[in-house]
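Omission of a single protein chain aside, the complex is shown with its protein chains in their original locations.
Chains here go by letter, A and B, matching the order in which they are written, and residues are numbered from 1 within each.
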Amino acid sequence: MNYHTRRRLTGFVFLAPYFLSFCCFLLLPILVAAGLAFMRFDLTAKNSIQLVGVQNFRELMKDSYFAQALLATCRYAILMVPSLIISAFAIALGLNSMSRGRDLMRALIYLPGMFTIAVTAILWQWFYNLEFGLFNFLLKHLGSAPVSWLSDKRLAMPSIVVMALWWTAGGASVVLLTALQQIPRMYIEAAALDGANAGQLFWRITLPLLRPVLFFVVVTNTIGAFQMFPQASLLTQGGPLLSTRGVVQYMYETAFNNYRLGYAASISWALTLVIVVFISAQFFAFRRIAD
Amino acid sequence: MRFWRIVLYGLMALVAAGFIFPVVLMFLTSFKPEAEVLNPASAFPKNWTVQNYTNVLAWAEEAPFSRWLLNSVFTSSTVTLLVLGFSSMAAYAITRLNVPGGRTFLSVVIASMMVPGQLFLVPVYFILSRLHWLDTPAALIVPATAGGFGVFMLSQFMRAVPVAIEEAALMDGCSSAGVFLNVTVPLCAPALATLGIFTFIGSWNDYVSPLVYMDSVRNYTLPVGIALYQASYYTEYGRTLATSALATTPLLLMFLIFQRQIVESMASTGLKD
Partner (left out) sequence: MNARSSIGLLGLTCLVLGLVRADVFSLATAKKPKVEISFWNGFTGPDGRVMLEMIRDFNKENPDVEISMQRIAWALYYNKVMVSGLDGRGPELFVVHASALTRMHRAGIVADDDDIFQGPSGIPQSDFDPYVLEQTMFGGHHSAVPLDIHPQGMFCNSDMLKNVGIVNSDGTARVPVNRTEFIAAARGMMKLSTSLDAKFGFALTAWQNNFMSLLPQFDGHYLDANGRADLNNPGNVAALTFLGSLRNGMHLIPPPDNQMGWVGYRQQKVGMVFEGVYMLGDLLRLKDMHYVGAPIPTIGNHPGTLADSHCLCIRSGIDLKKREAAQRFIRFLSANSIRWAAAGQVPARRSVRALDAFKKMQVQSAFAKQIPFMKYPPRITTLFELGLEVQLAVEKVIRGTAQPKEALDIANTNAQRAMDRDAEQSAGSKR
């Protein structure tokens, strides 16, 4: 056995564990999901697997619960992503211009991101409680009427978004802060020498240089937002009137409460398609801005 | 100028307080008796009590906290270990051993990172049930090693590290495996630390997989355990908050110790759902 064959063999051995895991739990599931989407499969009725072609997707088009779930998910994403980016960016800019205590501040702001969603939801359920929640306690003592944060149709989704912001804004701002710190000082100094004011510095120098990172943060958070599930399912259980039940929760309930695995898979694919459309739109938007 | 500085610091202090206040309030309230929880006259308990904690811990059969904690630590450590091992070996094979098809594989892996995670829930459940892995730790550990992020990140890192040292070691008669263990891994330490922290926290906070893949209460991890426990005691907020405080403390301690590394690794990997 010569040196190259041996090296090549070693290469395969080194790659093998990950390759296997990748094939079994990433590639294969995609194939299984693709297959299931065209099948009818009820876990509780034995031998119920049937190939039904595009029937699941046809049902999906007529399914008003799916439409409702998609609307809820889109509402969440449209409220969540911009408010997250703006608040995280503001925090990052604030942190960046601090000369002392920055690390401590950064750690405090990041801390909620360490919590599991279960604890986060328990905490905020308490804050939002109609009778003895923190917010209504404050409202009452300011002399105004209590607000049903989680069971008013207009307020439930924004309330979930506020919780999610508390939970994730720290993480996003830390990413943006790191990117801000990596901007070479000489760019800013040179521009300042040329007489640029703070606004011009921000719009002409900082923002364009941050474009790649910003795109990354926007895309990852958009993908995350479209998959919103425990945020709402733990806080409102999808109510009131299913207005906060997102697509993933609907998919979960279809698969694990009603045991319809085939239909659930087709819901997953439909959501994936929506995500791809949104991400492509963002991609082209960012390219347009660059030109 | 000075005025704006004060405004900036004031604002940032307010923001930080907003982020930290709920956490502090949770811990303080968990030491209040039930009546004070419901009628909060002050953030601080008037009569400190550990009743809420003893209520939770006294019935281990009902809520086996230590067991959930054990499961969480075990699952997260094993996932981290395997992800570090698998990813670094794969990245080594691709960037250093130039395994045939490695480049193509890497682009497939990167492309797969775009697929939203929700798509995997049903098919992975189906595969696990065929393997008879449901309700075993393997269901939480093995699928978690398939993600492409580690391979992607370490490949990028290894490409930036000069190969000269490794080549010198090879010249000295070291085997590829020896070079990997003795030279490459230490060289990649910063990237491995980042990936490790990122993986550990991600696994620790995973809520959906244990919810779907685990049946037995004994096999739950902390997040699912406390979420379900809370559901049956939703009328008692003191107890619920004590549960949350208990579940949060291990990670909080970790955060206090490794604060800088954790925040910086999150900044460089940058994601969280």
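As a working rule, contacts are C-beta pairs under 8 Å (C-beta built on N, C-alpha and C of every residue); 3 or more make two chains touch, one makes a residue touch a chain.
All values derive from a computational prediction rather than experimental measurement.
Of A:83, A:97 or A:237, it is A:237 that touches the chain left out of the display. Contact with the chain that does not appear here is found for just one residue of B:21, B:44 or B:234, B:234. Within the whole complex, the absent chain has one touching residue among A:13, A:30, A:43 or A:183, and that is A:43. As for the chain not pictured, it touches chain B at residues 38, 59, 61-62, 70-71, 73-74, 77-78, 80-81, 84-85, 129, 132, 134-135, 137, 181, 185-186, 188-189, 192-193, 196, 211, 215-218, 228-229, 231-235. For chain A, the residues touching the absent chain in the complete assembly are 40, 42-48, 50, 130-132, 140, 148, 150-151, 153, 236-237, 239-242, 256-259.
We take it that only the chains that are shown with their structure count from here on.
Between chain A and chain B the centroid-to-centroid distance comes to 16 Å (mean Cα coordinates, whole Å).
By the touch criterion given at the top, residues 7-8, 10-12, 14-15, 17-19, 21-22, 24-33, 36, 91, 94-95, 97-98, 101, 103, 105-119, 121-124, 126-127, 129, 131-132, 134, 137, 166, 168, 170-172, 174-175, 177-178, 213, 216-217, 220, 223-224, 226-227, 229-230, 234, 247-248, 251-252, 255-256, 261, 264-265, 268-269, 271-272, 275, 279 of chain A touch chain B in their complex.
Chain B contributes residues 8-9, 11-13, 15-16, 18-20, 22-23, 25-26, 37-40, 85-87, 89-90, 92-94, 97-100, 102, 105, 109, 112, 114-127, 142-143, 145-148, 151, 176-177, 180, 201, 204-205, 207-208, 212, 222-224, 226-227, 230, 237, 240-241, 243-244, 247-248, 251-252, 255, 259-260, 262-264, 266-268, 270-273 to its touches with chain A in the complex.
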